[in-house]
Structures are given as structure tokens and as C-alpha cells.
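This part shows subunit A:
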Amino acid sequence: MNELKTENLSCKRGENIVLNNINFSIKSGETLVVKGRNGSGKTTLLRILSSFITSYEGKVLFNDVGISEDNLYNSKFNLIGQKNSLKENLSIKKNLELWDILFNEALDHTKLLEHNNLYHLFNKDVSSLSDGQKKCISLHRLNYNKYDLWFLDEPFVFLDEVNTNLLIEKINQFNENMGTVILTSNINLPKKFHKEINI
Partner candidate 1 sequence: MSNLIKRDLLLSFYSSANFFFTVSFFILILMLIPFAFGTQTEQLKVLFRGVVWIALALSIIITVDRIYNADYEDGNLDIIMQKNKTIEYLIISKYITHWFIYCLPLLVILPLLSFLFYLDYLETTQIFINLFIGSFGMVFIANFVSALTLGARRTIFLKAIIMIPLFVPFIIFGSDAGSWPILLALSMLSFVISIYVTAYGLRLYGE
Partner candidate 2 sequence: MNELLDMGGYAIFVWSSYGIFFFSLIIFFLINILNLRKYEKIFNKTKNKID
């Protein structure tokens, strides 16, 4: 049973206060939706949680241990940022091969891509795809399955209805397997998740 929580988390950028007194706690099998307007610090929050930003006030605790003290914390989450992490001039196949090496895990891509109806584009260059298709492939990283936590930054942007539902299904499945999800969104989602905070 894992628990991720923040206590009085604040973050300053120069003089600007980006995050002010964020408190939440989330357990295994739950999903937290972080809502807020553009530029309200949603991405900053995710980057603090994924230990990229280390200069903040307050505490971020994973199982009651500060995330900067936990040496294994970095191997426990899977962060999908707003950037697609795709090499534009390479084909999907080659991009996925590169990911396989980075994530140290060989997936059966053909099957998974058929699920999203993308397999026929397998050998196409990424630059020829639409934004939604790129996002789908970017979210393909969620299939690497050694992680307890998912941090998703605006995962529903560019996705059509079918793919949105597929992603929600995937998140539900992950929750059933006792995974924790934190996702950001600035629009209303079609489904209600366990918890929601506004920043």
C-alpha cells in the first residue's frame, strides 16, 4: 500500500509564487485530478513530484519518507509530460525501439498499437502524424509496467472521444491493480475520478 502526500507545499519562481500551500494525500488505487487555469502551476507540481524541481518549501512524502531521501523513488513513477518525447524524423518503430532500451523493457508493440488502431502507421515517420496520433504514441509509454505511480501532464489534450475513453479505461485498470495516478487537466473530464484539487 503506497501513499503519496504533500504537506504545505509551496514553490516560488523568482518573486512569483507558483504554488501556494498545496495539501493532498493519495493512496494506491486512487486517481487525483489536478485542475487549474493555464499557468497555475500544474506542470510545476508534477515536476516537483517527479523530483526534477528540488527547491520548494513544505514536504513531499512517499510512504512517509521525503522523496529526495528515497533512492528508489525515481524508478517508481512514470512521467508523461506535455512534450511527446518522439524523434520527428524517425519512424514510430524506431522511436519505440529507442524507448524500449531506455525503459529497459521489451514490449510487444504490434499488439498494443493495434489496440489504438495505429499499427498501419508503424513504419511512417512521426512528422507525418497528426497531433492526436503523436499524443497516442506518447501515451504508449504507459504500457511499460513496472511502475507504482503515473504522472500525466494534460493527457487528454488532442485526443478524440474513442482514445479518451481508451485512456480512461486504462487508468481504471491501473487503479484496480493498485496503481496511483495523478493527472492534470484544465477541462472537465467525462468521468469523475476519486479525488480532485483545484490550484
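If you want to know what made the cut, all candidates are chains of the complex that A comes from, given by their letters.
Things worth noting here:
In this text, a residue touches a chain if its C-beta (ideal position, glycine included) is under 8 Å from a C-beta of that chain, and two chains touch if they have at least 3 such contacts; residues count from 1.
Because the structure is a prediction, the values reported are computed rather than measured.
Among the candidates 1 or 2, the one in contact with subunit A in this complex is 1. Within the complex formed with candidate 1, the subunit A residues making contact are 47, 50, 52-55, 71, 74-75, 77, 79, 81-90, 94, 97-99, 101-104.
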